Every structure is written in C-alpha cells, then in structure tokens.
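With one protein chain withheld, the remaining protein chains of the complex are depicted in position.
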Amino acid sequence: MILTTAPIDIVVGVVLYWIGIGLAGLVRPLSLRFISRVLFPLGAMGGLVLMAAALLGIPAAPATRVLPLGLPDLPFHIRLDALSAFFIGLLGVAVVGISLFSTGYFRRGQGTAPGLLCLQYHLFLAAMVTVLLADDAYLFMVAWETMAITSYFLVTSSHKIPEIRSAGFLYLLIAHIGAIAILLCFGVLQGGRGDYTFAAMRESELSAFWSSAAFMLALFGFGAKAGILPLHVWLPEAHPAAPSPISALMSGVMLKTAIYGMLRVTFDLLQTQLWWWGALALALGLLTAVFGVMFAAVQTDMKRLLAYSSIENIGVILAGIGLTIIFHAYGNPHLAALSLVATLYHSLNHACFKSLLFLATGSVLHATHERSLGKLGGLIRNMPWVAVTALIGSLAIAGLPPLNGFVSEWLLLQAFLFSPGLANPYLNMLVPVAAAALVLAAALSGYVMVKFYGVIFLGQYREARLAEARDEGPWARAGLVWLSAACVLLGVLPVGVILLLDHVTLPLVNFAIGTSAARTGWLLIAPVSPERASYGPLLFLLGITGTVLLTFALVRRLYHGRVRRGDAWDCGFPAQNARMQDTAEGFGQPIKQIFEPFFRIRRHLPSPFDAQPFYSATSEDRLWYWLYLPVARLNERLAAWIGILQHGRIYLYLLYSFVTLLALLMFVR
Amino acid sequence: MPFSAQLINLMAALLLLIAFAMLSQRRILSLIYLFAWQGAVLAANSVIVAWSTGQTHLYYSALLTLALKAIILPWILHRLIIRLNIKWDVETLINIPTTMLVGIALVVISFNLALPVTQLAGTITRGTLGIAIAMVLLSFLMMITRRKAVPQVIGFLAMENGLFFAATSTTYGMPMVVELGIALDVLVGMLILGIFFFQVREAFDSLDLKHMEKLREE
Partner (left out) sequence: MPEFIEAFLSQLAQTLLVVTFAPLMLGWVSQCRAWLQNRSGPGVLQPYRVLHKLFHKDALLARNASAIFRSAPYIQFGCMVLAASIVPVVETSLAFSPAADVIALVGLFALARVFSSLAAMDIGTAFGSLGARREMLIASLSEPALLMVFFTPLLIAQSSSLTTIVDALAHREFAIYPSLAFAAVAFVMVLLAENARIPIDNPSTHLELTMIHEAMILEYSARHLALIEWATAIKLMLYCAIGIALFMPWGMVEAGKWPMFPIAAGILVAKLALAGAGLAVLETVSAKMRIFRAPEFLGMAFLFAVLGMLTRQLLGA
C-alpha cells in the first residue's frame, strides 16, 4: 500500500499520525507505562515510515498539494521536492533512534507530566516535518513558530529550576528575533505582489539590492535558529537545560531545519546568487566553527560541551553553504555541486552523531545523576553499551576515517582544495587558507572528543558512587545502536548517499556529481575524477580491521598472550588516586592559554595564607559582554523612557487615546 | 619557463622568506645577519638578471649591492650594537603570530596589487613585482611593530632593498647614476642614524623610542 501512495501523502499521514499519538498521550497523562512503552515506540515507527517516504521522494518529481486548512482564501500549500525529502529523511533517521531511546528515558518526577511531554514531543516532530513541507510563507511561519514554542516547553520541562527557566526565556527570545527576520525576508521575497506562496516567490524578479536584503535577513533569521556567531548564545544554555532526548532532537534535527531554510531561500527562492554572500557565509561559518570548538574544549559540563560542538558543526555546514554560493556565483557548477553535497552530507552526519552523543549523555545522567565532567570517569566498566556506542559517535564527530564525519569533511576539503581558478584573485588566495581554518576546527574537535570520551568513560571513578552506575535497558540500547549503525553505514557506504543527493543538487545548482563520483564503482568515491582524488571507506575499514586482526594473530602465534595484572605504575608513584587524574578543567587549560584573547577568563587563585583555599576559573563568552549586555541595557533604557508614559491613572490613558484620535483625524484625511 | 626566470623566481621566493624571517625575529643580532643575507640574495639576483638579459651595468650594480648591503651596512650595524651594547631581545608591540598573520594578509594584498601591472608587463620576471611590493610592505610592518630604534632602521633599509628589487627585476635596473646616488644616500643616512643613536641614548639613557613621546608639546 505504501508503495502506491505518493510520498507526499505518506509524509502528511505521518504528521497526522504524530499529532494523533501526541493527543493519545493526554488520554492517560500519568500512566508512564502506557506512554513510554506504547506511544514512544509507535512514534519511532513514524520515523521509519518517513525514511521510506524520503527514499521514494528524493528521486521523484516535486509533488504539491493544497490543504483545505488555514484561513479562508488562504489555504496551506505543501510541496515535497528532493531538498525537503532529504531533510525529512534526515529527521526520520534521527527520530527512530531518539524515540526508541526516549522509551526508557522519561521517568516520573518533577516537571511536566508524561502525557503532556508526549504531546509536546510529537507536536514538535510534526511541526518540524511541516516546516520542511511548507510551500508558502504562511504555513512555514505557523509551523516554525509551533516548532519554537513546543521546543520551548520541552526545554523547560523541569521548570522548577530557575536556571532552566531563564535558559528557556533566552531561547524563546532569540528564536523570535530570528522569526521576525524570516518574516521580513519573506516580505522582501514576494516582491510587492502580495502573493506569499513559494511558487510566486520563485517567479518574482528582485534587484540585486533586494536579493541581498533577502539573503541577509535569511542569514540572520535562520542563523539565529542554527546558532551562528554572534546569535549562538542560547544554544549552550538551552541544550543542557533540556532533557537529553530533547537536546538530541534540537541539536540533531531542529538546527537542520534552519539549514534547510537557508538553502531553500538562497538556492531555490532567490534566482541569482552574488559571490560576496558566499564569502560572508564562509567567513562567518569558519569563525563560528573555530569559536565553537574552542569553547567546547574548555567546558566542564558534558552537555554544554556538546552544545558548543554543535555550534562548531553548524559553522562547518555554513562554510559549506558559503563555498557553494561562491562556486555557483562564479559559474563553476561542478565544485558547487561538490560542496553542496558535502554540506548536506555533513548535516545528515551531524544529525546522527550529535543525537547519539546527546543520548549517551542522557544515559550517563540517568546512571549517575551527574553532568559535571569533574565528577565522572571510568564508566566504560559499568556501561559497556553506552561506552561503545559513544566511542563510535566520538570518533565520527572527530572526523576520523572510516566513519561518517570524515566523509563529509573529506568532500568539503576536496572542494576547498580545487578552488584556485576562481575569477576573483583575492578569493583565489584566501579560500585555500580558509581550508586550514576548517582543518583546525576538525583537529580541535578531535581534542574535544578525546576530552569528552576520556573524562567520562575512561580513567578511574572520580567519585566512589560511580561504581554503582548501571548500563541502559534494551530500548535505550536499541536507540543508541541504531544511531551508531547509521554513523558507521554512512561512513562506509557513501556512494549510495551521494547518488541520492544528485537529485537534490541538480535543481539547486544545476549539476550533479553522483554519476561521476560513482564511476569507479560503489567502493570508491571520486568526486571530481579518479586521478584527482578518490577515497574508499569500505576498503579502508577492511584494511584496518584486517591489519589489526592479522597483527593480533601473528603476535599471539609467534609469541604468547600472557598477561599479569598489577597496580598502575605511574612513574613509581605509589599513592596516586582518582583525584590526581587530569580533570576537564585541566584538559581545557592549554586551549585557554593559547587562544586567550577569545575568552573572558576570571580566575581565583588561592594564596598560601588562606584558611580555606579554593581555586576557581570561569571562561566566558566575550560576545555576551560586547554585544548582548549593551543591547539589553539599551533596550532597558528605551523601555524606561517609554515607561514615562505609564502612570497607572486611567484618565491619562484615556487622554492618550483621545489625543491620538484627534491627531489622526486632523492629519490623516 | 626559461631557466634564468626560474632562478629569479627562486631568488624572489628567498627574499620573501627572509622578509618574513626578519619580521618574526626576536634578536637584533639575527636581524642584522638576515639583513646581510637579504643584500647577498639581492646581489645574486642582479647578477642573474644581468646574465640573462645582457645588461652589463647590472653587474656593477650587483657588486655595489654586495659591498654595501651585504657587507658594509651590516658591519656598521654590528659595530653599532656592540658599541651600544644592545644585543638583547627585540620588544615587539604586537605578538609575533599576529604579526605573521598580518604579514600574510599584506602578501595577499600586494600580490593582488601587482596583478594588473604584471599582466601588462612584458619582461620575463614580471611575477616578482608582487614580491617586491610585499617586501616593502613587510618592512614597513616591521618598522611599525618594533619599539627599539635599531630594528626600525633595519626595517627602513630592508624597505629600500624591496624597492631595489622591484627596479632590478621588473625594469632591469635603474640608470647607474640614480643607483649610485641612492647607495650614497643610504650610506650617509646610515652614518647619520648611527650618530643619532648615540645622541638618543645620551638624552634618554635608552634606545626605546617610546621616550620620544615626551618630546611633544603638551
């Protein structure tokens, strides 16, 4: 049956299905058993169906529907083309894992009741799918706002804690500033004709100035959602505040809807692209990436660390978009398609590994009730399932072969490497140097991931009670394994994905690299030509496994496998204990020292005469002080100024209305 | 590309390398050695240009360069810092990695500045103009970022080297009279500056140019 229905109808069906599941949660809102054991697995099924629909929808021709909903004379338009189908597939992959994991995650406790949580969760999913489906500004904004509000409620599900409330407020505030920019962007795009369907926007011919205005508004609006510098401040607050599956959804999927919006506006709704948009996006993206990874390196809270790492990945994706714009504007479709493929691939990868890692932190949080890296350690011994899947996620996010993070980084670097030949001499020289910034971000993310994984899972228990931590149950394991399998498969078999992505790049940049990339067979990818560069991840994996096993067998056969156990040597120091291990703080120290100008560091050093010596160091974001606080102060001053009007006396308010009315009657005739 | 052009390119690259090395150098003594090397490479470059184009006057120019910039001026500078007893580290106003990044930006800018000119020029070594401009700008940067008097003077002399390089490699050298005049100017300038150093130290007990700030009118 599913094969005969059009993919777009399947997707609409899943949206309704999720809304239905959410409402079902209200039937017995306090029955945790019913909600977590029945509704969440059913929700995960929806993710599987979406994946199938995406696989069918990407190669198919764009399909449109007009829904008889919305205001009179203003129906909802929806459309499923390759771009939205790709992002819907991305959402499906992540949701299957996250929903399965959530089955075991939500427990009764303080905060939102399970039934309400179930409703918010599934409405959030439905809203994200609707954003991806929308084909007019009206439906897009409705879905976008629904997404923002449901996620706000999910973030503040432990609303009794003041920090979480203020984090939620910051999130909502920036989300709305962004939404205003998006609304204005659509206003510019419709070109004064009053028709807000995307179809009409594609037709409208804008001057260079208005196109640039639309792009800048889109960059600002979607950038606020994606967490691009300097609009990133909500991200490290909101992600740690939310329950882990929600952080996974927000970081893995919701940020990607912003990327989707940016791509939709830049390459689909706008007809021409100017090169300097690309240069701007590239510079901003690389700045965001390096900034994000540097701050990730100094964090001591595991979820904040991952949130900053999300900023880094969004930066990489934005840099990819920028590169695509540059190549497209200079009429180099081959490289434009290559960098677009890399961008989309990285979005997909990030959805997998970042969700996986957020879920793993959720498991750790459950097992230990601890999220400060300074109090964790050694969990690989108690939680092997979580530890192994988190290892896969960490290696993938660090961009190591043969996992998926490497594939997208490799593709993006290929685009960078062959950039000389652009018509602009400055870009010609600067773009390759920009590649180094990308590599710096990637290499530092390796640093961050060693810190993340090593401090949580390796070493000795930093607290005695960690020895009692228990591994996850079967449902959560299933979710973790699903996502780590996705990381491995996307890393090892990239050719299939690239071939699918052809259908996405062809309408956007008028070129497809899949057929040439797959020319040498499904084992190797050669994005430009086999002579230029090729990479065979499966061979790579087989090579590594083969040599490792062979070495192991040879060593065992030629020598022996005798092992004795004893105390750690540690240069002969006998009294070492768990507190002598390097802490997360210590791991961040070299980065703090080298990149000092980027941080606002406050240290308290104990003096030898202190009765109760203590040490503390905080590294804060300078932008908060340079940008946000001044804006907030200005805002407060303006508000106070306007506040003069407020007296609390009714007759004065009536007088204002009266004067206004009089003025309007006199001047506006 | 003919072999001589390749050699000239090599020399240009070496000069750029030396310019960067000077920018990154912390010690005055090494700075002087680098300056001497710059002079030597410059002289070698003149010889190569002379040999490949048959402009015999460039041989004299090369000889002059070698004598003046690779031997006499470094020797004077060397004597000077020994007499003044200032072999200590150079203080920089901005830290070195940042200076280097600015330097790279300058190179990119100067390459792009040279681009339209090099497309018009017909000489075999047109690509080197960008490097010559970069040398001038980098020496300028060195003068800006150093606080002590001696490195500033070296920066000034290196700047002259950059101009000389531009002249040799793009237009096969200036007329001999001009060149002699400049050489004499540089030599005299150097001698005056040497005397000036002693005066500065007499007056302020230091060669740190920040003391000059006191001289302005309040």
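Labels for the chains are A and B, by order of writing; each one numbers its residues from 1.
Methods note: a residue touches a chain if its C-beta (ideal position, glycine included) is under 8 Å from a C-beta of that chain, and two chains touch if they have at least 3 such contacts.
Keep in mind the model is a prediction, meaning the values are calculated, not measured.
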Residue among B:V107, B:L141, B:A158 or B:L193 touching the omitted chain: B:V107
Full-complex contact with the absent chain, from B:L17, B:M143 or B:I182: B:L17
Residue, one of A:L67, A:I544 or A:L652, that touches the chain absent here: A:I544
Options A:A113, A:M141, A:L400 or A:L627, residue touching the unrepresented chain: A:L400
Chain not shown: contacting residue from A:A6, A:A179 or A:V439: A:V439
Hidden partner chain, residues of chain A it touches: 377-378, 380-381, 391, 395, 398-401, 406, 410, 413-414, 417-418, 420, 428-429, 432-433, 435-437, 439-440, 442-444, 446-447, 449-451, 453-455, 458-460, 520, 523-524, 526, 530-536, 539-540, 543-545, 547-548, 550-552, 555, 558-560, 562-571, 573, 576, 578, 580-582, 586-587, 590-591, 593-594
Residues of chain B (touch criterion as defined above) contacting the omitted chain: 1, 6-7, 9-10, 12-14, 16-17, 20, 24, 96-97, 100, 103-104, 107-108, 111, 114, 127-128, 130-131
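Rule of thumb we're sticking to: only the chains that are shown with their structure count from here on.
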Rounded Å distance, chain A centre to chain B centre (Cα mean): 51
In the complex with chain B, residue positions of chain A that touch it: 425-426, 429-430, 433
Complex contacts: residues of chain B adjacent to chain A: 104, 108, 111-112, 115
